[in-house]
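Below is one structure, written out as structure tokens; comments come after it.
As you look at this complex, bear in mind that one protein chain is not there, while each of the others sits in place.
Moving on to chain A:
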Amino acid sequence: MARLDAWLKRVPNWAVWLAGFIPLAWLIWLVVTNDLGVDPVKEIEHRLGKIALWFLVGGLVITPLRSFVGLNLIRYRRAIGLLAFIYVVLHLMAWAVFDMGLLMSQAINDLFRRPYLIFGISAFILLIPLAITSNKASIRKLGANWRRLHWLVYPAVLLGVVHYLWQMKVIRTEGWIWLVVALLLLATRIKWPGSSARSAPKKGPSKRQQAINAANKT
């Protein structure tokens, strides 16, 4: 694991960004080659939503990977989070432009009346301040508040997953798997009474604070 860790340390951040845009490039390729089936609009919307979900949940994997497996990918977390946000924005745009055909009054009306859309848009709104502050300057400026603010990623992911389950007419196995995985990842954040190892008491720098420090160094 240490060797893998050392090897991964050499992966530059731009490579993560590049890899992050592969799903988008692939989707564009499928559009250009007319390979998205008879309803490309739904297909684009759904694929973007699913990619967003992968990145969001992927971002939650990083901390447990470090604490349980000893793999430190913290320096890529910001890129992964921002990629997730970009895909959510694209997903939202696909909905507004292609699906709703820019019928904005109906779209906005729908946004507040359809439970699954309320969950989706809430997740998106929570992610906005996180995306805006995902840069070194904000981390420095906000100090400990940065960590408090970025706690919002947990409810955001949960809302995203609930949105995904809610838009299904009948919830399929795949949906339940996403929910269970998301809940397990969130459970790793809970400070269980008696377990001192993972979350240090308030006084010393917490793991998250260390993570921010690490983020600062990259």
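Going forward, contacts are C-beta pairs under 8 Å (C-beta built on N, C-alpha and C of every residue); 3 or more make two chains touch, one makes a residue touch a chain; residues count from 1.
In this text, contacts and distances are computed from a predicted model.
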*The complex has one chain missing from view, so what does its UniProt entry call it, picking from "Molybdopterin-dependent oxidoreductase", "Aromatic-ring-hydroxylating dioxygenase subunit beta", "Protein-methionine-sulfoxide reductase catalytic subunit MsrP" or "sn-glycerol-3-phosphate transport system permease protein UgpE"?*
"Protein-methionine-sulfoxide reductase catalytic subunit MsrP"
*Quick one: say which of A:Pro12, A:Gly70 or A:Pro115 touches the chain that got left out.*
A:Pro115
*Among A:Ile125, A:Ala144, A:Ile171 or A:Ile190, which residue is in contact with the omitted chain in the full complex?*
A:Ile171
*asked:* I'm checking contacts with the chain that's been left out. Which of A:Pro12, A:Gly101 or A:Pro129 qualifies?
replied: A:Gly101
*For chain A, which residues touch the unseen chain?*
37-42, 97-103, 106, 109-110, 113-116, 167, 169-173
